[in-house]
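Every protein chain but one is kept in place in this view of the complex.
Here is chain A:
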Amino acid sequence: MSNSQTIPASASPTASSATTGHLAFAPAVFWQWLAGPVWLLAALVTWKLPDRDDFPDTGQFAFLLFAVGLCLLALTAIGRLRERAPWALVLGLGLGAWEVMQAKFLLLPRPFFGTPQDLLDVFLTDWKRLGDSLLHSLLLLVIGYVSGSVLGIITGVALGRSHHIRYWVRPIMRLIGPLPPVALLPLTFVIFPSTRLAGEVLMALAAGFPVAVLTWSGVSAVDHAYYDVARTMGAGDRFLVLRVALPAATPQIFVGLFMGLGASFAMLVVAEMLGVKSGLGFYMQWAQGWAAYPNMYAALIVMSLMCTTLMTLLFKLRDHCLKWQKNGLKW
């Protein structure tokens, strides 16, 4: 037969992309054994050197550094630290340096720059309000983003498949789409009964527009022969849309979903700072108003963790949905 350039079926695309895409980074064993001791040293300095002022939780912070140091040593011992070692080392050095500079010698202007233990104190004492803010932000974001994305995909497919819908919807998309959703903030706060609902609508709009445009472009670009193949086997419109157009457009749809997620993050912060009376944006606004800078930093950290986690989840979803593609970006 014609097995001229056969590739074994067992060679999974993910495995091949992992080996060809980037070479594994393997730091020397020396670095791995250094990471833990650096944290232990930082713990010792925090504990023994006297604070310049009456800071809270110095003991707890020292204990945290100590615990992390022990964990790193244990990870090194079982050989699990590997390429993470340099990062762990630098992080320990950084925290130690910050502790010495600010808590022990007060080298930076006070209210704006806190000490590590100030930040730790926020998490230890205000975790309930931070968690509650995170939950509200997540709820607002997820409801707005998911509904906007679903509507965006439906709109995009309809635009790609129907002349009538293109005729009526395209001008509206062209008028409203490029407008930054933030500009609609005052209007939506007037129209909608609650600021929360207004925030959700804006978030849906922010996510929906890029998703709709990219889905549309993806569906328009589907090879017409794909439809012919299915039609000749008796496929109806339903199959052509759901099982041919949609999967064929998936790579493009994900580009839209990523853009939409970024736009939603921006919209979330603005909505919470300007109207919605809950969430991390609101917390940050409040903290800044009371000059509670450590609280602001803490909220910033939580928000950044939330955003990166959601982004990672979207990447995982994409990798799952597009496992048939040859290779893709690793997050």
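General observations
Note that in this section a residue touches a chain if its C-beta (ideal position, glycine included) is under 8 Å from a C-beta of that chain, and two chains touch if they have at least 3 such contacts; residues count from 1.
Everything below uses one rule, namely that contacts and distances are computed from a predicted model.
Going by its UniProt record, the hidden chain of the complex is named "ABC transporter ATP-binding protein" among "ABC transporter ATP-binding protein", "ATP synthase epsilon chain", "Na+/H+ antiporter subunit C" or "PPM-type phosphatase domain-containing protein".
Only one of A:I78, A:L175, A:V190 or A:A225 touches the absent chain when the whole complex is considered: A:A225. Only one residue from A:F123, A:F239 or A:W286 touches the chain missing from this view: A:F239. On the side of chain A, the interface with the absent chain consists of residues 1-9, 11, 13, 223, 225-226, 228-235, 239, 243-244, 247-248, 250, 324-326, using the contact rule stated above.
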